[in-house]
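Below: one structure, written as structure tokens.
All protein chains but one are shown in place.
And then subunit A:
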Amino acid sequence: MSPSERRLQKELMSLMKEPPPGVTVDGDQASQNLTLWTIHMEGVPGTLYEGEKFELQFKFTNKYPFDSPEVTFIGNNIPVHPHVYSNGHICLSILTDDWSPALSVQSVCLSIVSMLSSCKEKKRPPDNSFYVKTCNKNPKKTKWWYHDDSV
């Protein structure tokens, strides 16, 4: 088992055993193919996304955890949020520039939950239609310009 598979296996075990609230991993799918995970996420009660259900896809390379995972929303309910494009791409600095091998699937999920929970107004990013038409399929290829507007 390669170091990246070993680490993914450990993460999968702990995520299945002690999932954070509102987050569940499709364990069967992930154990069949450790490089492609689907995570089910529920909107936190008391936030704008209460009662909504989302699906996140994680893709890993064999350089994980040195290389960040490719994380996108998939399925027919993409959250309407100023940092989430309608094609599921997420503008979140820890997914590219600020990635660290000490982060994990769990910490990425928690960041996304908190990103959604702190949202004050449901709207798409201002450049959504342009971005969705021109972007690469892999959000990691996008040179994101992170500006801190604490949403």
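Assume a contact is a pair of C-beta atoms (placed from the backbone, for glycine too) under 8 Å apart; a residue touches a chain by one contact, two chains touch by 3 or more; residues count from 1.
As a working rule, contacts and distances are computed from a predicted model.
You can't see one chain of this complex, but its UniProt record names it "RING-type E3 ubiquitin transferase", from the set "Anaphase-promoting complex subunit 11", "Glyceronephosphate O-acyltransferase", "RING-type E3 ubiquitin transferase" or "N(6)-L-threonylcarbamoyladenine synthase". Of A:M16, A:L48 or A:L110, it is A:L110 that touches the chain left out of the display.
Listed here are the subunit A residues that touch the chain not shown: 3, 6-7, 10-11, 18, 65-67, 82-83, 91-94, 98, 100-104, 106-108, 110-111, 114-115, 125, 144-151.
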